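Sending over a structure as structure tokens; questions will come in a sec.
Here the complex is missing a single protein chain, while all its other protein chains stay put.
Letters A and B mark the chains as written, and numbering starts fresh at 1 in each.
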Amino acid sequence: MTAKVLLVDDSGLARRSVRQMLEPAGYVVAEAGDGMMALERYFLDKPDLVLLDLVMRGMTGLDVLAKLKLLDPQACVIVLSADIQDSSRTMTLEAGASGFLTKPVDRETLLKAVDDALGAKA
Amino acid sequence: MENPPPLDAALIQWLQDVGDRGLFITDTSLVVFRWNQWLAAQTGRAETDAIGRQLFDLYPTLPERGFDHYYREALAGGVRILSERFHHHLLPINRNLHGAGVTEMAQTARIEPLWSRGVVVGTITLIEDVTERVVTERELRNQIAASEQARELAEQASRLKDDFLATLSHEIRTPLNAVMGWARILRTEDSPRARSRALDIIERNALSQLRLVEDLLDMSRILSGKLQLVAGQVDLGEVVRTAVEVVVPTALAKRVTMTTTCEADLPPVSGDADRLQQVVWNLASNAVKFTGAGGSVTIDLARAGDDHLRLTIRDTGEGIALDFLPHVFDRFRQQDASPSRRHGGLGLGLALVRQIVELHGGRVGAESAGPGRGATFWITLPVSVDQKIDPPLAVESGPVTLEGISVLIVDDDDDAREMMLALLGHYGAHVRGVASAEAALAELAKNPDDTDVLVSDVGMADMDGYALIRRIRSMPDETARMVPAIAVTAYANTDDRVRALVAGYQTHVSKPVDAGVLATSIANLVKGKISPRSA
Partner (left out) sequence: MMTLTALQQDALVELLNIGFGRAAASLSQLTGHRVLLEVPTVSLQAIEDVGDALERVVQGHVASVHQIFSGPVGGDALLILDESGASMLKELLTNEPALPLSIDASAREVITEIGNILLNACLGTFGNLLKVRVSFSVPHLEIANVAAILQSLMVAQHGLRYALIVHAGFRLRNAAVTGYLMIVLSVASLDRLIHAVDEWEDAQS
């Protein structure tokens, strides 16, 4: 059963480049351009993993993370952000994210993180 | 291999000789292959000692400090800047910077890859000495902090003055109101008892007003240097008795016990009896003022060592808070300055006490175990030495001559001394000069008859003019002891002049010295010299 990943990022470019890394590795990819859409898509597509950006218009990534965890405590979320600060990493992990990656991310790092998160979930 | 074209060779030599910064080049194994002249001079490590050696062998602290990481980055193509703020120095180099105490060279540095045809073939490191910048910045920061502090002090002083003015306004108005109120009553009241009472109150308040104004005037005089002290021989025991007499009625009325003890046969002190009485009265009345019913005030006057007297006034009253203790003699300071405070007054009394005592060459102090635990105030005054020498006569007109008069000049400033020697020489005096108080004492001890008049600067570094004259006035040899002396005081400093007279000089001249005035003073002193009276 192939795993489904939901990409949440307001930048089309960011979503495109991550899709280009995940699909050849056999993942099914869904996209959402903002927080509200992300929540909708989560309950419609029921992805196994969410890749979430932090800075977005409207709901922030942290808002989305909190909402997701509230509605589905099992939700598996990896944050993928341009924010390189250590404090941000700590904050997101404490808020319940399963992982934290900084942009731009290379293929190997991304795939490893996704594998690990899905492995832990199973 | 062909010789490189002259331009390349010249460039290589230029890099080597660059005089204002360090430059060294390594290969990809970080083995040094260029080490410039500046580095050789500053590190003490010659070119020949550095070339061919691995950088971390030469400087093992670099990997310890994590700097090997920077060189690896450079080999991977990255430029690394090392600011003085974050790293202080790249290579440990000693540098002597006089007066600033810096012995390590503060540096900024850059580590860059050396590229050749798209490949990194080595690293180049540039080092600049920024020690002076660090020192300058530090000084600037200190200056800014100092001027901040000065500004804060000025603001605080200004705040204190504002508080003082507010208190002053209140203190002046209160008795005035009482006087006016009772004066009105006097107009309307017929009964003798009521009238008598009104007059008492008016008198009391008018007096307290008067005292207030006098305190203010005194303080103002002291501050502007116009306070006149009359120097004389003072029997301190008598002064204490008189001052205490004035306070006793108040003490009795408050049921505060006053006890006075006085050592027998005390020597006199040199000074102004009225002012000293003011000082003792101030301290005694404070002691009574701050002591509650049933308490006691003890006054004691005794010798303190050979040449001082000590007056101690102890009370069992309110005491002084420990953090206020250091400020108790400051102008305008009162422990409780709020409008609802129990004791009125301006907070000038103790400041005046200190000023007057210090003008007499004495010291003041206060002790207390804390609020509610009483207080002790003390003053010490130097004992007077027998100096029955008359002050100079009025200045005479007419040409002055100092023929036959021998003068001893004491001044540690060579130029000033030379000048006075020359000036007085013109008037025909026989002049000698010494550069220190010690030398003057030695000269007088050795040849007391050789000096007719002593002229001394008061502000000398080692022993000053005041200490000198006090020592002279206690010398065993009578001639030396009685030598007439003139003090040379600082321009426009009245305190100096008063102190000089109290310490034992007959007169003074102020800087810049006017030759005519000095010569006339000397002439008058010699003329007015009467044979010393026996003690």
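For the reader, a short list of remarks on this structure follows.
Basically, a contact is a pair of C-beta atoms (placed from the backbone, for glycine too) under 8 Å apart; a residue touches a chain by one contact, two chains touch by 3 or more.
All values reported here derive from a predicted model rather than from experimental measurement.
Within the whole complex, touches from the chain that is not shown fall on A, B.
Only one residue in the set B:58, B:134 or B:297 touches the chain that does not appear here, and it is B:134.
The chain not shown here is touched by just one of B:108, B:312 or B:524, and that residue is B:108.
Note that of A:56, A:97 or A:113, the residue touching the chain absent from this view is A:56. Residue-level contact of chain A with the missing chain is found at 10-14, 55-57, 81-88, 103-104, 106.
Touch with the hidden chain on the side of chain B covers residues 77-88, 108, 110, 130, 133-134, 137, 140.
Here is the rule we use: only the chains that are shown with their structure count from here on.
Centre-to-centre, using mean CA coordinates, chain A is 71 Å away from chain B.
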